[in-house]
Each structure stands twice: as structure tokens, then as C-alpha cells.
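Yeah, one chain of the complex is gone here, protein chain that is, but the others are all in their spots.
Letters A and B mark the chains in the order given here, with residues in each chain numbered from 1 onward.
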Amino acid sequence: MTLKILLLTAFGGAFVTYFLGKVSSKLRNYFAVFVSLTLFVAVACLYGKSAENFSYFKFFGNTLVLRVNSLSWFFAAAVSAFGALSVIFSLDYMKGKENLDFYYMMMLLVNAAMLGIVFAADLVSFFVFWEIMSWSTFLLISYSGKNALPAGIKYIVMSLIGSMAMFFGILSIYVNFHTLIISEIARGIVSASSGYKIFILVLFGVTFGIKSAVMPLHTWLPDAYTESPTPFSAVLSGMLTRMGVYGFLLFFYVVAGASFFFDIDAGISKFNYILCWLGAITIVIPTFIAMLQNDAKKLLAWHGIGQGGYMILGIAFGTSLGLAGGILHTLNYSICIVLLFMSVGAVEYRCGGVRDLNSLGGLIKKMPVAFAGALLGISGLIGLPLTNSFVSKWLIYKTLILKSHPFLAFAALIGTWGTILSVYKFLHNNFLGELPEKYENIRKSPVSMQIPIIILSSAILLFGILPGIPLKVINTIITSFGFNSLNVNLWGIASETGTLNTINIFTAILIAGSVIWMLFRVGKKSFPVTQDDNYAAGAYVPAGKYNYTADFYAPLFKIVKPYLMDFADKFFGWLCRVFTGFSEGVRKIYAGDVGYYVLYILFFAALLFFVQSGGKSW
Amino acid sequence: MIFYIGSFALVLTGLYIAAAKKNLIKIIMGLSLVDTGVNLFLISIGYIKGGTAPIFSNAAIPGKTMVDPVPQAMVLTAIVIGLAVTALALSLVIKAYYHYGTLNVRKIKELKW
Partner (left out) sequence: MVVSPVLLIAVPLLLAFIAPLCGKAAKYIPPAGALFNLILSVILIPTVLKSPMIVSIGGFPPPFCINLFVGPLGIFFAALISLAGFLISIYALSYIRERAVGKYHTLYLLLLTGATGVVLTGDIFNLFVFYEILCISSYALTAHNAHWHRHGTEAAVKYLIQGSVGSAFILLAIGMLYGFFGTLNMADLAKHIARAHSSVLFIPLTFFIAGFGVEAAIFPLNAWLPDAHSVSPAPISAIFSGIAIEIGVYAIMRVVFTLFGAPLSVMSVLLIVGLLTLLVGEICAFRQNNIKRMSAYSSIGQIGLIVFAFGLATKSGITAGLFQITSHALSKILLFLTIGYMIYSIRMKNYPDKYVTEIEINSLNGLGKKMPLTSLGFAIAAFSLIGFPPFIGFSSKLLIVKAALLKGGIYAVLMGIALIATVIEGAYFLKVVQGIYFRKGEVEGIKENNVFILVPFFILAALIIFAGIYPGILTKILNSSSGELLNRIGYIGRLPG
């Protein structure tokens, strides 16, 4: 029953928050934080439990069921943690905006729906929560108005396409196996024909591919991330998009079953290799497109797509190592990207909503906490040693190398290069370099923003140095899929082909670091120079108008830009225009002339007549 | 048989008028023609050549020579309905003329698409 109460709290809390907002906005804020923290604590208390079949509802005579196991716990914990952090972050960020009751309600509702998704043990509740998540996300994306509106429509249309595919798949499964409970389906599907299984997997693949923005289906993501309120961008990138990964795991490994998943032959190549290649493409192209962006959030958004590729790559490979890497990367990436979005949010909040990378810079002294967060965040994204993603990327690379897929490994590496270039641009243009004059009086970020940033930064270091903490849970997940258990200890993974031990790395870096530090101490002190000294060949440069962070990487742009068109977006745009034209044409049927209308009736009668007579009338 | 042919001819003529004519009044006349045709059809179903009214006033008349009363009842109802529709239609046409200044349906096309 606990799960039922947990979900009731989650959903009820959302609505209560709305009504509390009518009473007092302070009360509402505290209550929202309280609910989200309660949920986190409640989920945390479920650690290690594994229970099926809390039936909680009857729907058309089908019992709807909840369950908790290591997979759902892992995701639920992440969901509730990120949810709580972004609600806390919202406190100051959203201050003074309108419709806040609605905003907090939707934040909690999205959270509740995601919890529902991961705890659902039957497909109907899975779908119901999935759809609640979709529409509440839609409302939150559109929240800011103006540019956000097309972004919202783009999101919901793609999401609807995905959910219709899933809806079809779910009911097809139901009709064929007469059950909706996931574990029973998993038993039943073994006997299904492989054509049917591929059909189901493709349907669900489309759904989750859209949600987790796999390359040709990613087009909703950049706009949606950019235009939603920043705390929600964090949720969106951190967890909501990763629901797609959860879906992949659930359907490929739990429902379809791992053994089957690797045996399907999709004609040209194995099914999972196709996914791998999609993952690889998703890594490479978006990370370079990210480099071209000048909007801080858009840059991060493209990263969101790119890093999703690593997860898909890891998951689709389906060895213990790869799977562990994929799942771990989901968590690690989420931590990093949430952190980064929060730093952007802090900057945006203080700079009056400016996110344009060409006009910012030098905020390091003004907003040290945000800078620290951003620094750790990008280190995490790149995968520097001692940050969390180092471990997960190491696992993924290792899988690729062990399975001898040099091209995929190369793609993953190129992706990392792109990541380095673009996130450095992000860090540099926000925090380093020269501070524009108008930002001279900027204050530090408020406490409610610092807390989540500090927590997430420490999480990056913690999971980087002690990767065993998440890996232990992940190990139980992959064993529950039927894979071999990994030899996990607190410091890393011991395996026959090379042991990961973060303690060694830690020591090595510590030694190297102190050597470098000593060298710096010995060497000459650096001193700051003014811009006029060495720049523009001595010519006068008006300081207020010039910002040297503008057009970062300009020469590189020129080289890569022609290759980095977002073809998928162009294609979908074209499709929309074609459809619009088509519907303009179809409308003309209703021509407004009643003579035609009478003719339609006569034609219809004649046609019916012809069909009914079996075509024998003449 | 001639009644059937006649009634269908009436119906088809009426439909043709409704579909092809431009003038609203003509279209309504066409609809009335359709109605008349249908009514004729109904009557002819129950018609017996040389039959009498279906009233048991004289026991000498056998039931078989009476025309079927049910279609007549139907037709009465249908006529009333037709009358109502025609009256409503004509009053609407008056209003349409008042608003649009024309009875040409090709010109009364503000609602479309």
C-alpha cells in the first residue's frame, strides 16, 4: 500500500499546492518544497525493497498494479531528487512571475506522473502516467508564452505521435496476451512470433526514441529545453527525457527479454546494432551543433541530445558493462545537466534574463557558486577523471573496445571532443573573460539557488570518487535483467580485462596536481593587463561596445557549419508545410455552394448503391 | 407501375432541380417535387385498382378490394411534414433575401471551408 499512498501524496500534493497558492504564496512555496522533499524521503526509504503487485485500482475490469524493484527505485530516487532540487531552485527564480500557483502545481504534477511511470507494473497505468506527464510537460513548456508556444506544440505533437504508437502497441499486447501486467507479458511474449516482437519493439522504439530524442526524432528537444522556465528545463533534461531510457530498459530487457533482443535479425543487421548506430549518430552530430549555439540553454539542449546517444549506445549493446555504463551515464548526465541548467538559471536570474553567450562573460568573481557548479558540470559532461561521468564513459568505451567496434568507439570519442569544445565555450563565455560593464553590480545568486548547485556539485565529486554507490544499485538492476553480475566495489569495478579503481586515479591526480601547483608557486606571478594594452593593435576600442566572447570559434564554424544542418528538423518542417497545404486543399470540399452539397448526397447514395449491389447494377 | 415510374420521375426531377438550380425558390420547389414524388410512391404502394376506401361501412365490400389505409396515413403525415418544411424554408428564404439581397445560391457563400 505504501506505493499507493506515495502516489496519492504526489498527485494530491500537486493540487493542494494550487489551492494553497490562493491563500498565501509563501505557504504554497513551503508546501511545494515540503511535498517534494517528502517524496524524496519516502522513495529513499524504499531502498532495497522489491515487491510486485500492489493492486490499486480497477479499470474496465483490469487490475492496475504498482511495483517497486531496483530499476524503478533507481529512477524514482533520481526523479524525486531532481524534482525536489528544482522546486527549491524555483523559489527565487520564479519569484514575481505570474501564474505561480499553476507553475508549482504542474511541477509537482510532472514529478508525480514520472513517479507513476516508474512504479507502474501494468501497461495501462504506464500509459496513463505517461500521458499525464506529456500534457503537463506541454503546459509547462508553453508557460512562458511567445516563443515557447511553438516549442510546446512541437513537443506535444511529437509526443502524441509517440504515445499513439505506444497506445497501439499496448493494446495489441493486451489483445494478444490477455494481460496488462508487465511481468506476465514478459512470460507470455516468449512464445510470440519474432515478426510480432519486432513490430512491438519498433512501436515502442518510436515512442521512447522520441522521448529520449534519438537522432532523427530529436527535433522537439532544443526548442522545448530553451523555451521552458529554467528550473523546468532542468527537470526536462534531467529526468523527463530519460523516461525514454527507462522505457527502453523496460521494454527491451524486461518485456521483450534480453535474449530475444539480441537475436532479432532486422534484415541488414541485428536490431540492436541499428540502435547502436542511431546512438552513435546522436552522439556526434548534436554535440557539434551545440558548439554553434549562442543561447546558453540551447547549447545545453543540444548536449542533452548528444549525451542521450551515449546512453542508448551503452544500453543497446547489452553486455553487463555496457548496460551498467548506459544506466550509470543516465544518472551522471542528469546530475551534470541539471547542475548546468541551474547555473545558467542563476546567471539568467541575475542578468535579467540574458542567456546570449555573445554578450555575457567574466561573471566568475560575481557568482562564484554558479561558476563552480558550471565548472564541475562541464567537467562531468566531458568526463574528466574524478567526476562522475568519467566512470560511466569509461564503462561505455570499454564495452565498445571489448566488443571490437572501432567505429562506434571513434564516434563516441569524437563526441567527447565536440563536448569539450562546446562546453568550454559555455563556461568561458559565461564566466571567464571580461565582465561587460553593465553587469558590474551583479550580486551573488540567492541561497535557494546555491543549495541545489552545491548539492549537485558535491554529488558529481562523490559519484566520481566513489562510483560504487550508484553502481551497486545498477548491479542489482542488470542482474535482474539476467546478466552477469559485475564485480563492484566502492572504488570502481574489478574485472578480468582491466580494473577501474578511482582511488588510484585520485592519488595520481592529487600527486600531479600538487606538482603543478608547486611549479606555479615557483614560477612568476601573473598580472592582469587592460584590453587596450595588447589588443586591436593599439587602436582604440570602445570598452562598452566590445565583448571578446562574441563569435567564439568563428573560424571553426566556417569549416563545420555546412555539414551540421539539422536535416531532420528541416524534413519535419517540410512535412508540416505539406500537410498544411493539403489540409487547405481538403477544406475546399466544403465549398459553400448548396448545389454541390446536394450533389454530394446523391453521389454518396449512388456509390453506396453501387457497392451494395456488388457492382452488378450495370 | 405507371405510378411508380411517375413518382420516381418526380423524385429525380426534384433532386435535379435541388442540385442544379441557382435560385433558392426553385430549389425549394424542387424539394417539394421530391416530397410529392415520395408521397405518390407511398400511395401507389397501397393502391388497388378499383378499390374502395378502407372503411367497414358496408359489410358487402370484401377487405381485399379496399386500398391499404396505412400508406394513406403515412402520406398524410408526410404531407404535414412537407408543409412544415416548405413553410420554414420559404420564411428562411425571405430572411436570406433580406440579408443578402439575392436568391442566387452561388452568391450566398459566406460560410465555406
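Throughout what follows, a contact is a pair of C-beta atoms (placed from the backbone, for glycine too) under 8 Å apart; a residue touches a chain by one contact, two chains touch by 3 or more.
A quick note: this is a predicted structure, and the numbers were derived from the prediction, not measured.
Only one residue in the set A:9, A:25, A:38 or A:172 touches the chain that does not appear here, and it is A:172.
Among A:38, A:144, A:359 or A:489, only A:144 touches the chain that is left out of the view.
Residue in contact with the omitted chain (choice from A:37, A:153, A:274 or A:401): A:153.
In the full complex, chain A touches the hidden chain at residues 58-61, 98-99, 124, 127-128, 131-132, 134-135, 138-139, 142-145, 148-149, 152-153, 156-157, 160-161, 164, 167-168, 171-172, 174-175, 579-580, 582-584, 586-587, 589-590, 594, 596-598, 600-605, 608-609, 611-614. Interface residues of chain B with the unshown chain, by the touch rule above, are 11, 14-15, 18, 24, 27-28, 31, 34-35, 37-38, 41-42, 45, 68, 70-71, 74, 77-78, 81, 84-85, 88-89, 92-93, 95-96, 98-100, 108, 110-111, 113.
One rule holds in what follows: only the chains that are shown with their structure count from here on.
Chain A contributes residues 587-588, 590-595, 598-599, 602 to its touches with chain B in the complex.
On the chain B side of its complex with chain A, the touching residues are 15, 18-22, 27, 105-106, 109-113.
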